[in-house]
Each structure stands twice: as structure tokens, then as C-alpha cells.
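With one protein chain held back, the other chains of the complex are shown just where they sit.
Per-chain residue numbering starts at 1, and chain names A and B are given in the order in which the chains are listed.
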Amino acid sequence: MRILYLAYKDLLQILQDWKSALFLLVMPLLFTLFFGFIFGGTLDSESDVDPRLPIGVVNRDDGNLAISLEKLLEDSEVIRPIILNDEQAAQADQMLDDGDLAAVVIIPNGYTTKLLADEPVLLDVIINQSQPAGQTVSRALETVTGRLLGAVEAAHISIENGSADSSSLQVGITEAISAWQEPALTVIIQKATGESQKNQQTNSSGGFAQASAGMMVQFSIFGLITSAMVLVLERKSRTLQRLLSSPMQKAEVIAGHILAMFLVIFAQQLILVLLGQFGFGVDYFRQPLAILLMITVLALWAASLGLLISAISRKEDQVITLSLISMFVFAAMGGAWFPLEIAGKAFATIGHLMPTAWAMDGFQNILMRGLGFESVLMPAAILFGYGLAFFGLAIWRFRFE
Amino acid sequence: MIQKAIQVQNLQKCFGEFVAVKGVGFDVQQGEIFSLLGPNGAGKSTTISMLSCLLAPSGGEANVMGHSIVREAQAVKASIGIVPQDIALYGDLSARENLNFWGRMYGLRGGILAKRVDEVLEIIGLTDRQKDRLDKFSGGMKRRVNIGAALMHKPAVIIMDEPTVGIDPQSRRHILDNIKELNSQGMSVLYTTHYMEEAQELSDHIAIMDQGKVIACGTHDELVKMVGELDRINVTINVEAEKVLADWQMTEGVQKVFAEDGHLTVLAEDSNLVLPHLFESATRAKVRITSVDIQEPNLESVFLHLTGKALRD
Partner (left out) sequence: MNLMVVAFKDLKRVFRSPFALVMMFGAPLLIAGLLYFAFGGMMSGGGSFNLPTTRVAIANLDQPNPSEGTFKAGEMLIKFLKNEDLADMLKITMVPDEISAHSMVDQQQADVALIIPANFTQAAVAPEQTASVLLYQDPTLTIGPGIVKDLVNHFMDGFSGAKIAVKISESAIQKSDKQADPGLSEKTAKQYADYLGNSSHAEALHIVSPSGEAAQTESRSAMIGPIMAGMLVLFVFFMGANGAQSIIREQEDGTLARLFTTPASALTILGGKFVGVFIALIIQTVILLAASALIFHISWGKPLSVFLATLSLVIAATGFGVMLMSFIKSTSQTGPILGGVMTLTGMLGGLFSNGIPNIPEIMDKIALTMPQGWAMLAWKLSLAGNGAGTIILPILVLTILGILFFGIGLTLFRKRFI
């Protein structure tokens, strides 16, 4: 019972400042909204937003093949062409810098003439290939130009084989480009959630699902600023020592404090799950037991981290520093901010050692992969193991003075 | 020539409806140690805050070294050194750095500042710890630096607000000796305390405060004479005081009897003459006396006489 009383006392102290307590909920919600919106999730399930990557097109040619190229670009499922007038063309670089465009394609003067004459001619493409979007656009442009050049070649071949004259060339090109609207061989994409979209762009990551889970994981650590602080202030004010002069055992003292931290984080996670379910349309309830297990072990791990922080901190400033740094490092490296896949091999490998990466795996298995309860057992077990390790470290380093 | 270091006339301070200081008046002569003695909540710290220009008075007037606290605040501040009740120093700076800073705030610079820091460190006995951070010091050592910071600019008047609260006897002794030494060099001292012994030991004049008013003022001997050099007999009995109260009040030689639960305080001219009668009376009433303590007249008695309660209540 003493453990419960101690935990209750801690909770009173933590919740005393209701503004601080409110931040535990308001912050993750706002961040979820922000990142979910940015990564393409919308609260309206039938959104009109075109998810294709925008590219600017500057057409300096007045020939038919330039028009055909624009048409092929328009038919792309990956890129969305925006025809730029002269004024916009002058600001194209700025639009790229600002992220308004993923690339700028410049169709040079004489493009059609040279292509028809089978002379080499290149499209100028301004693109940042160091970014995933740049590479995606680059490959899409290669596909489009491949089809255009293929259509021209097909038309040339048809004239050669049909002994038609060159006036039939344009007819052939037009027929070929029309045919490319329904190519013989296509790719159907099916995500493991069960949705099926023919030839759809594979860059939808379930905006709010990623953001909601990611922010839950990140802000489970944010709350340690207040809950770990209680213990540090208790040590500093010597009320911790006073506790030990009572019949309370050391183990009971630690149990009481970690219980309070666990309850705060668990309550936070639970509320965020409910808000995610009903506010952002993230389907947590499809596997409620699995989600319950994940938030429980996440709260246990975070509480053990909180105990470790309070074990090694002597002052309030240290608690804030360690909590914030932990939050940033574990969140960034664990895939809470962005999918580890986009971060490159080395980072992804190291990142997956983080306990937060396993937490993200567990949530994503349910929310995005559509898997069942058993899919969270391994991530939960590993996260629990991390919790035990942090707890052991905290006990080893804990000072009552 | 200014003769009075501090002149206080009818000083008042209200916080909304609550009147913390109700028309206080006293004078501190130059070169003397003047104590404000009173229990917690008497209004001592509020009075000090007004004299150091931290709080504007609601009424009345006061002068420090001839400067009005209302109209000449800057001049007042330059004349006084304040030792606040709580340690008001920077824990993450060393003793030397703290003194350096406060010296600069009073306009000391360069070689003069450095020399003065050395002197003050010597006065407070912390020369060998000058480079250590303050948060590593014991409570007593911090209090000494707290005093040192007030001495940097050699003020004409030093105001000390309960400087010995919560420290070990050795440090307290050190502080009291320092005060006497400073005073011997001509510094006027206004000292607030709720420790009668300190007021008794240090002061040339004492003002006793209670509930926002000065209820008595004078030298130690003058104050003690107010209770007529009466002895104070503290008696503890095993029953309620009413059993013997009336009888003891009627006993010859007894001036006053104060009672609370099983504790009685008897003020008498000569305890030797009165005690046997008190015992007889108790025996008749079948009351057992469990302890007797006799004190000669002191400020505690004065306070008790004037207010009906103990100084430490």
C-alpha cells in the first residue's frame, strides 16, 4: 500500500501544474496534425489533393512532339506537370529551392524538329537527385521520354516497313502515343494492408498513421521532464531521505516512483490512442489488445528511462536536458520522425537498434501492415527487454543522497 | 553633522486590508548596534524592506544617514549594506566572484575592488575557500559570504535581517564577533532577530516589536526594569493550572502568574521567598510539581509581561 501512496503523491505533484500536464497531450496532438498533414494524410478520406510530385514544364518548342510530351507527362501516375509561363520560368530555381516544385523540365527550341529528323536532342532537367523525391522524378522522366522516343521510333519503323512517306510520320507518332495510354504490360500495386491500386504511385505512407504512432513514441519521453523531475526534487529537498527514515524500504520507494511515471505515460498514450482513433481516423481499434500491449510496454520502457534519468541527474536542469536529448535521439533514430527506409543503409541499421524503432515496428504492424496480435509479440518482447535493461542500469546508478 | 544613522517616524505598511506595520518609530544612533526583537510575523522584515527601499511605505517617514527613503532612495542605498534573511547569492559562482560582483554593483573597480575583496574575505574568515563555488559551502559559510557581500562598499549602516537563523553555533559565534568588530570600527548596525540572547549580547538599544508595532524601546537594563527586576519562575504541574492559579496569584511576593495547560510562569520579586509558598499551596491542592526553573529578569520576561506570550511563540 505504501507504494501506492507514494505513487499517488507523485501523481498529485505532477498534475498540480495543469498547464504542464496539458502540454503532455497538446504537443503530440499538434505534432501529429502537422506531420500527418505534411506527409499527405488528410482528415477527409476523399481528398481532392493530387498526391503526384509537381514538376514545372517550360516549353520553348512549338512543335507537336512537345505537346505530345506534355500529354505523356500528364498521363504519368508519378509526376504532375505544371506548365510555366515566361514569368514563372524565370523563378523556376526559386520554386525548386522553396520546395514548390520537385523538378523543372525545359523543352528546348527545335525539340520536335530534331526528334523527327532523328537527331540527338536532350531535355534540360533541373533536379536535386540527392533527395528521394528527386530520384523518383528522375526515373519517371526517363520512363516518359522513353515512351516518347519509343513512339517516334515506332513511327519511323512503321514508315520503313509500310513504305509510307514521311507525312505519315506524325500520324504514326500520334497513334503510338495514344497506344501508350494503355500499355500491354502494367504493374498492379497491392499494399499488405489489402488495398489494391493499379499502377499507383507507391509513395503513400499512411500520413496520419505514421505521424500518430511516431508522435506517441516521441512524446512518451517528453513527459519524463515532469515525472523524473519529482524524484530529483525529492532528493534535493531531502524528503527522499526522510522517506527512508520511515518504515518504507528502498525497493518500495523506487517502485512507488516508477509506478507514478508509468501511470502518467500510460494515461497519456491511452488518451492519444483514443484521439488518434476518433480524431485522425487511425484505426487503432482493429487490434485493441495488441495496441494495449504496445502502449503498456512502451510506458514501461519510458518509465525505466525516466528512472535512469532521475538516477543520474542531480539538478532540475539536468533532467530537462537529458529528457529532451533522449527524446530527440530516440525519436529521430528510431523512425518516429521519418521512416528509416528513407535515411540510408547505415542510419537505418543503427536506428533499428533503438527501442523506439521496435515500438514503431509494433504500431506499424497493426496500423499500416494490417497484421494481427502475434505481430506485436516480438517488438513488445524486445521493448520490454530494453525496459529491463534500463531499469537495471537505473538501480545500479541510483543514489538516495 | 548627522547624529542619527536611522530615524523612523510612524512608518506604516499595508498590504491591501492587512496592516503589517502600524506606525513604527525608533532612532538608531551613529555607531551603535540597534536590535529589532520580536517573534516571527512581528513586522521586522517588512520594516527592514522599507528602510532598504525595497518596499514603499504606506505612511510615515524614515531617514537613513539623513536621506529620505521616499525621496532619496539612491542615496539611501549607497549608504547601507543589506544582509537579507535568506542567502541571496549566486551558488554557481565562487565566494570571490560573488564578492567581486556585489562590489562592482556598489561602484568599486580595479585594484580597489580586488583589495577590498581580500579584506572582506579576511573579515569573514573564508580566504582559503575563496575560489570554491558557493553551492559547495555549508549553511554557515554561505551566511558569512552573505554578510561579506554587504560589507564590500564599507557602508555607514549595515542592516542585518536575522543573519544567524539555522546555522551551527560555531558559525553563529563567528558572525556575532564579526558584528562587534565592525561596530567597533564605527559601523552602525540595525539587527533584527527573534533570539533574545543575541539582542542582549550585541545591542546598545533594543526595540521590541509585536504585531506591527514597537511595544517597548530602550537599553537592555531599561527594558528589564519594566518588569521590575522580577524573577521568572517556570513551573510544570501534573494537572490543569486552574487548580493552583488563583491561590498562587494571591501569594505574597508574586506579581503575576501566566498559565497554559500544565505550565505556569510566575513573576516574583524574590523567587527564594516565594517558592516555598508555591509548593505549600500545591501540596494543599494535591497537585504535583514536576519541574521548576528559575530565570532572572530578561527580555523574554519583558516580552511576556508586555504581550502575554513567549517570544518564541
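Structural remarks
Here, a residue touches a chain if its C-beta (ideal position, glycine included) is under 8 Å from a C-beta of that chain, and two chains touch if they have at least 3 such contacts.
Keep in mind the model is a prediction, meaning the values are calculated, not measured.
If you put the hidden chain back, the residue from A:20, A:64 or A:277 that touches it is A:20.
From the options A:59, A:112 or A:136, the residue with contact to the unseen chain in the full assembly is A:136.
Contact with the omitted chain, checked across A:64, A:88 or A:193, is made by A:193. Touch with the chain omitted from the figure is made, among B:5, B:42 or B:89, by B:89.
Where chain B meets the chain that is not shown, the touching residues are 52-54, 74, 77-78, 80, 82, 84, 86-90, 92-93, 97, 101-102, 104-107, 149. In the full complex, chain A makes contact with the omitted chain through residues 17, 19-20, 23-24, 26-27, 30-31, 34-35, 37-39, 49, 53-54, 93, 96-100, 102, 120, 122-133, 135-136, 138-143, 145-147, 149-151, 153-155, 157-164, 168, 172, 175-176, 179-180, 182-193, 198, 201-206, 210, 222, 225-226, 229, 315-318, 320-321, 324-325, 328-329, 332-333, 338-339, 341-348, 351, 364, 368-371.
Keep this in mind: only the chains that are shown with their structure count from here on.
Mean C-alpha positions place chain A and chain B at a centre distance of 67 Å.
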